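Below is a slice of the complex: some chains, not all, each in place.
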Amino acid sequence: MSETSRFASPSTRRAFIRTGAAAAAAIPAVAAFGACGESRATTPPADTTKTAAPAPAPTPREKADAMDAMHEKGVKAFPAKTEGKGNQPFEPRMEGGVKVFDLTCEEVQWEVEPGRKVKAWTYNGQVPGPQIRVREGDRVRVKLHNKLPESTAIHFHGLELPNDQDGVPFITQPPVKPGESYTYEFTVPNAGSHMYHSHHNAAIQVGLGLLGAFVVEPRRARPAHRADVDYVMVLNDGSHGYTLNGKGFPATEPIVCKQGQTVRLRFMNEGMMIHPMHLHGMHMTVIAKDGWDQPAPWKCDTLNVAPGERWDVLVKATNPGTWAFHCHILPHAESEHGMFGMVTALVVKPAGVA
Amino acid sequence: MSETSRFASPSTRRAFIRTGAAAAAAIPAVAAFGACGESRATTPPADTTKTAAPAPAPTPREKADAMDAMHEKGVKAFPAKTEGKGNQPFEPRMEGGVKVFDLTCEEVQWEVEPGRKVKAWTYNGQVPGPQIRVREGDRVRVKLHNKLPESTAIHFHGLELPNDQDGVPFITQPPVKPGESYTYEFTVPNAGSHMYHSHHNAAIQVGLGLLGAFVVEPRRARPAHRADVDYVMVLNDGSHGYTLNGKGFPATEPIVCKQGQTVRLRFMNEGMMIHPMHLHGMHMTVIAKDGWDQPAPWKCDTLNVAPGERWDVLVKATNPGTWAFHCHILPHAESEHGMFGMVTALVVKPAGVA
């Protein structure tokens, strides 16, 4: 696939150092990028303190090489390790037939990209909060424990709950004060890709991380919607920058499958902007909007996801390779320093490969 | 439903006063919010002029209480009274079988929210202008009287009129100068949710209020589209801020229906930004786009409405209660000071209640 190693030439390294960019230290990339991941020897930065004479201005080629080195560094680092992982499966504990989920709101330092830590308000220390998956008709109890300095409340976005479980302070409940707890309990009414998030001072609180996926499996699954991989992708653009599941590229998570498999993607936008998500190499078949089946599924390769929307798509992974997958508002995905933010990859492993 | 009265505690009031926020004077809310509307005694603000010693810094709990009090105040005020109401039904006068509508463009002071008055350029003193409702095949005459200091013209957005009635200065007509009048006349060609607005210096004039709904009933109504309530919601984000039918929360208008009824909503975006409108508690079935029936109606709870678009949806009001209904770009709907702008409520009165 990739042939990047061939142009990690000495001139690249020299220009890169001369222009003062941070060293493009080789970071072994995982199998996701296949051949891209070959580790390379690091080049120690030149000691520039000794030389009195100013360095000659970089040539255009050297400047291009320096920019490319920054781009390469990001790709090679993918998927970069960071502390903390959001959107983890949330196993409920059972209490007499009721699935109980304890959600503690607390502030943590969240590593969005390697080395960039931000203040985050989280459910259980994760951004997005732990992924709740239940089934239509389940009895669910959600216990909110507020360890934040502000009041909060949980709205179950998309669930058609009784009014007093809707989570809107002063309309359907009091706000949950700092140090207090509050319990929601309901029978899950409608299937689909939904969300839970704060509905109090929400422009701030959701931007800081108080959000998560709430997926409801239908009582009877549709055979046409069968998938080998079921992946939730939460988009956000609040105070943590442009993120997919709480991380910015290269710390985003690749979606991995085998050739011939079907991948179900559940896009959820918790941000303030649209994000038209573009998949390279294969198309997506749109099967549901906000948890409701589309009556006439349609195909696309760029899906515009607006704030509050959820879109479910199926991808038939026919085309092997590592495929860029990113928001097509390009400033959400790339700068002169390389790709960042809302970029990940769909990795389709060739059939017959372990 | 709501239980807000239980936490109007003394400590809340104290913190609220100490932080200097405007007094959360009890404003009797209308029946829209049901139990939320219980009137409470006002708390007179403490006399701070006597004390020489500085007040101690508020505790986190007091700060949270103060923020909550601001949020509560907004909700309790809903729907707040303001001067002026836009989008009012416009009864034509008949002239020999022709429905005649006189539209006078004039500047007024428009109260967007209680106490916030802005300069508005209006049709007949309303923002949005009076709601025109006619039927396919009707003969219509619109007389424009320009009392503004700028020229203007009316474009009937969505109507497939003869070219010389299209309202675009220098392409299909001269601009209508200050002090002058201009007459449009046509047979209404196509049904649906349309709009009328200025098409001259329109980025400014429409932002200032020169816009209105132009709804065309079909010659033969579709039984599947029968609705008990038919509500036009015009979105705008110009110089008046984020508004629904010319008002910002808490001065927006609740949509009220009875359980079991069907509500038809006609979203119309006259602004410059998308507004993904999110309804709590129930889904919407999308039946028309720009006045044209969708061949395969589809369901959602968050509908992305782009500038110039009109979307018609049906809501089957199965779920009783007061349901938040707002733009899901959260900074268009809420700040640290509480909900504002593009927020209203769908109020579903329980069956059997008067």
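The letters A and B name the chains in turn, as written, and every chain counts its residues from 1.
Criterion: a contact is a pair of C-beta atoms (placed from the backbone, for glycine too) under 8 Å apart; a residue touches a chain by one contact, two chains touch by 3 or more.
No experiment lies behind these values; they were computed from the predicted model shown.
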item	value
Assembly size in copies, with 2 chains present	3
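Note that in this section only the chains that are shown with their structure count from here on.
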item	value
Between chain A and chain B, centroid-to-centroid distance (C-alpha), Å	35
Residues of chain B touching chain A in the complex	1-4, 6-7, 33, 36, 60-61, 63-65, 67-68, 71-72, 75-76, 274, 276, 278, 280-283, 295-302, 304, 319-324, 328-331, 333-336, 345
For the chain A and chain B complex, residues of the former touching the latter	149-151, 155, 157-158, 160-164, 166, 168-175, 177-179, 190, 199-204, 206-207, 272-274, 289-292, 294-296, 304, 306-310
